[in-house]
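Sharing a structure below in structure tokens format, with a few things to ask.
Here the complex is missing one protein chain, while the rest keep their positions.
Chain naming follows the written order as A and B, and within any one chain the residues start at number 1.
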Amino acid sequence: MGEVFLKLENIKKSFGGVQALKGVDLEIRKGEILALAGQNGCGKSTLIKVISGVHEQTSGDYYLEGKKVEKLTPIDAIRAGVQVIYQDFAVFPNLTVAENIAMNNSLMTGTKVMNWKKARELAIEAMEQVGAHMDPDILVERLTVANKQMVAICRAIINDAKFLILDEPTTALTKKEVENLFKIIRRLKEKGIAIMIVNHKLDEIYEIADRLTIIRNGEYISSGDIKEYDRARFIHDITGRDIVESVYVPEKSDGTEILKVENISREGAFENVSFSLEKGDVLGITGLLGSGRGELGDALFGLAPATSGKITLNGKEIEIHNIEDAIKNKIAYVPEDRLTQGLFLDRSIQDNMVAASIGKYFHGGKLDHKKIAEDTTEWIGNLSVKIGKQTDAIRTLSGGNAQKVVIAKWLNTDPELIVLNGPTVGVDIGSKSEIFEILHKLAKDGVGVIVISDDLSELVQNCNKILVMRNGKAVAHIDEEISENELYKLFSEGGES
Amino acid sequence: MKQSKWKEILTSNQMFIVYIIVVLCIAISMKTPAFAEVSTIITLARALLVTLCFAICEMVVIISGGIDVSFPAIACASLYIPICVFKENDIDNVVLAFVFAAAIGLVIGIINAVLISLLQIPPLIATLGVSSITQGMLLTFFGTRQISRLPSTIAALNKVYLFTYQSKAGNNYSMTALILVPIILYIVIYIVLKYTMLGRGIYAIGGDANAARIAGFNVVRLQFIVYMFSGVMAGIAGMIYCVLNKAANPLNLMGSEMMIIAAVVVGGTRMSGGHGTVLGTILGVVLIGLIQNNLIMLGVPTYWQTFVVGAVIVVGTAITSLKELAVQKNQKV
């Protein structure tokens, strides 16, 4: 094993009041493959951004090849040989495949001219290494998501990278492409490049990694040779639990079926998915990114509707072609990305609270602002949202409290079904359990509740039914108690077709 | 494969403009046979010279993800101030005039860049404001009077010709040597945009500014270069306009920004940034120029011009946008 390339000591990073990293250590040697594992929201992305110079740490030390780094810009990091393949790829949609691949290379060498012939050659060579087949002259905006990622991977490997970070690189790849990628990663490793893979697919980590570092909730948990970790320890360190404390058990159902979904499909997203929901049920839907879990939620809310299949809500067969249909049928949706999809950051808490139900306050020819204020006060009380004043901008709230407002926004529409996509991402533990308490109460009152999430411990504890998605198909319907570790196996077992 | 590529070329936006131009030219020639002569090219070249200069700079700005409506104001200031100063102090130096004009353009370009890039003011509003300030200062401090007697070396530039063509009717048409300015400009910009990292960086920041930052482009620097360059070019184009018109008028060019944007957009440049070609812009300018200058030969009254230009832009942008939507919808390879 080579010498140490990068070393982080006690790295802390906070945004406003939120502490994303609470003291993380990391060490990586040349010619080594390190897996960085942890659940969603554990601080992996922040850590990557600190390493690549996008964010500066609040405190802690950063060493590159033994030398302490004081200030690092993204281009410094690239010059030092640190290459990141981000989850959103950061490719240029308006440029060709060849140019995207060759771009960083030209930037790094500091050349002033654009050599198209060389760019094409580099691109073709890189694509050959990965085993991708794309027209190098096509614009990237015309590529599929998987191929866009390929472009990003190609772009990173043609540079003289000394340290390559791959943020969940395999989620959108087929099995063949993953094998290909691993082949290249091993080749790069032999060349003495340090590689860090952020992943939570168990089997892939065992297949490729030499060492493992686990972080949880921004805290450093453990680090060691992959051989030191058996599956039990791995899962324990990731989830932080052996035993599941309390598990949600609905009151004995009277058998009223709230929602029945039969064989819904949407090409390229999910196919033939069926499930049902009785009064009192909280249904969890899980699966890896790209498994179709999020797309299922989008379909129920009409954002990207299902193209075939049958949906019955409270005994009535309904058709959902667009958002208006969903709203008409009293379906509510708490979207995945709270900041961009859920909140009007500059508007007041009160405004956010009534954004989906503003129409019902219009009577007698004008809006009833008094009633809006009263209702807001009531919801704030019911959901115990901690706020200053309800006319404050919602950006002043913490993640948990803001999420409660998003939920309240929809409860204010008297929904019959509420779908929550990743409801606890970036939410502190206290608010997390409060949010689920709210959901349990809703279920008891006869509202259909669906939680889409990849936080397995919360699903195990708070859902009495769980649907596991993989490659757009429902691969497991669980309606009895399940341990988190068992669920993790179902969830992560690489099994790509 | 080869066939589909041909099909792509023949149905591309640019070919579409070529078709329209060809049809328009044939129609005009049928109605006014004198149109189909070399002399037309000479007159058109003269008429479109300044617009060509403006349009290519506007294209670069739009590719970088911005917009600039201060060209006409910059041009007016850059042509009027030097002439005023020269007249006042009895200076007569054509080179100095152009340097002076370029310097004025540079200063205003820097102001634009500071407002847009550093202070993050929306480009349209920033350049609109700068345009009005520039215009106001010019008229306040230098007056509104047209100066028709230019210093002699500057006026002499108008009489430098590349070649002279004698039409069948016996009239002489001379091609101004100033046409070399846009020709060189277009060649240079073509090369810079296509074959230098600077040019590719301009496309990159227009395509995705954030990705560009991550990749290591200096976004602020690129934006400064873009606005400074277009300021300088607007200044030079202003002085050219002055030479061609044999007079310095501080107001004539005002209001031409609409035509410039129209030509660029019709040429296939996307307003959202990141897309645009030199060839497309040439075609756009020629099309808009034909409509403005020669539609009258078809028997269309002049008061229809504004509407026809407007209609052409609306159709042009609608087609571009629809294509864009189609690309977003039906993926993907």
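The criterion applied here is as follows: a residue touches a chain if its C-beta (ideal position, glycine included) is under 8 Å from a C-beta of that chain, and two chains touch if they have at least 3 such contacts.
One rule holds in what follows: contacts and distances are computed from a predicted model.
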From "ATP-binding cassette domain-containing protein", "biotin carboxylase", "Lipoprotein" or "ABC transporter permease", the hidden chain's UniProt protein name: "ABC transporter permease"
Of the residues B:Met30, B:Met137, B:Leu162 or B:Ile187, I need the one that contacts the missing chain. B:Met137
Contact with the hidden chain (one of A:Glu204, A:Asp351 or A:Asp375): A:Asp351
Among B:Ala36, B:Leu162 or B:Ala311, which one is in touch with the chain left out? B:Ala311
Out of A:Pro335, A:Gly399 or A:Gly448, which residue would touch the omitted chain in the full complex? A:Pro335
Touch list for subunit B against the chain that is not drawn: 67, 115, 119-122, 124-126, 128-137, 139-140, 144, 255, 258, 261-262, 265, 271-272, 301-311, 313-314, 317-318, 321-322, 325
Of the residues in subunit A, which ones touch the absent chain? 15-16, 303, 323-324, 326-327, 333, 335, 340-348, 351, 354-356, 358-359, 361-362, 366-367, 369, 388-389, 391-393, 396, 409
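Following the convention adopted for this analysis, only the chains that are shown with their structure count from here on.
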Given the complex, residues on subunit A that touch subunit B span 54, 74-75, 78, 86, 90-95, 99, 103-104, 106-108, 111-116, 134-135, 138, 141-144, 147
Taking the touch rule as given, give the residues of subunit B at its contact with subunit A in the complex, in rising order. 194-200, 203-204, 206-208, 210-217, 273-275, 327-328, 331-333
